[in-house]
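What you see is the complex with one protein chain gone and the rest in place.
For subunit A:
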Amino acid sequence: MRPGLLPLEDGGYTPPGVDDFKFGAAFAGFPDWINKPFLQAVIGALLVILLWWWASRRLKTKPGKGQFLAEYVYEFVRNGIARDILHHDFRRFLPYLVGLFSFILVNNWFGELFLFMYPTFSNVGYAYGLAILSWLIYVGAGFKKFGFGFLRRSLIPEGVPPYLLPLIIPLEFLATFITRPVTLALRLFANLFAGHLVVVVFVVGGGYLLTVQDNLFYNVAGGVSLLFSIIILFLELFIGALQAYIFTVLTAQYVSTSISEAH
């Protein structure tokens, strides 16, 4: 074996790629779409519901330790996101925002949970689903408040000279109704997808290098790479929380621009 070349030459190594994100049926006899991400999404949703239900039982005005933690998360979304962005309207959108934040957070952290080791939203379909819901909510909120005036409000910014309108209206339409949900979904998906791919590269590649025979350099490099994957996992914990936060903040922000009185 020639030193300095990738162990691809051995023929035994397949680099991690898009195919690692495809799963077949979780149980024999079930349709293909009942796969690992599906189960994770269902478990994540149930976990969110159960945890919040458990936290909301017997809430006391003087909180205990568990309630303190639950309140911390709740107030993070309530005061830090919803109230800051939506001001006096925030209570109507609070259930969606709290649910959205916790659902994304739990599913993102599944990528670092040893039971799953896979973030659900690195499957783009789930991210599309949430983006469509957020789109429906901020567009619906605008139509509910202003009727069809919402279209005029969102497509024609104030103070634009009439001769620019043929240019502005398509651009505003694109920005408000197309790119917002697409970027919302792709941002979440791409972060989680790339993060998971990086982890897989370090783990699979490191594992392979570690087991190459008669090459100490490869073995050491493989060990370092495995250790490094742990650090990447911690980074992924942070990115998972950050993306959950960003998705929630942007949803609130879009709702806020839809229902604000003035542009």
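The rule is simple: contacts are C-beta pairs under 8 Å (C-beta built on N, C-alpha and C of every residue); 3 or more make two chains touch, one makes a residue touch a chain; residues count from 1.
In the analysis below, contacts and distances are computed from a predicted model.
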item	value
From "Sugar ABC transporter permease", "Cell division protein FtsW, lipid II flippase", "ATP synthase subunit b" or "ABC-2 type transport system ATP-binding protein", the hidden chain's UniProt protein name	"ATP synthase subunit b"
Among A:Leu133, A:Leu155 or A:Val224, the residue in touch with the chain that has been omitted	A:Leu133
Full-complex contact with the absent chain, from A:Trp53, A:Phe114 or A:Tyr163	A:Trp53
Candidate in contact with the missing chain, chosen from A:Asn123, A:Ser154, A:Thr176 or A:Thr248	A:Asn123
Subunit A residues touching the omitted chain (full complex)	18, 21-23, 32-33, 35, 37-38, 41-42, 44-45, 48-49, 52-53, 55-56, 59-61, 71, 74, 78, 91, 94-96, 98-100, 102-103, 123-130, 132-133, 186, 189, 193
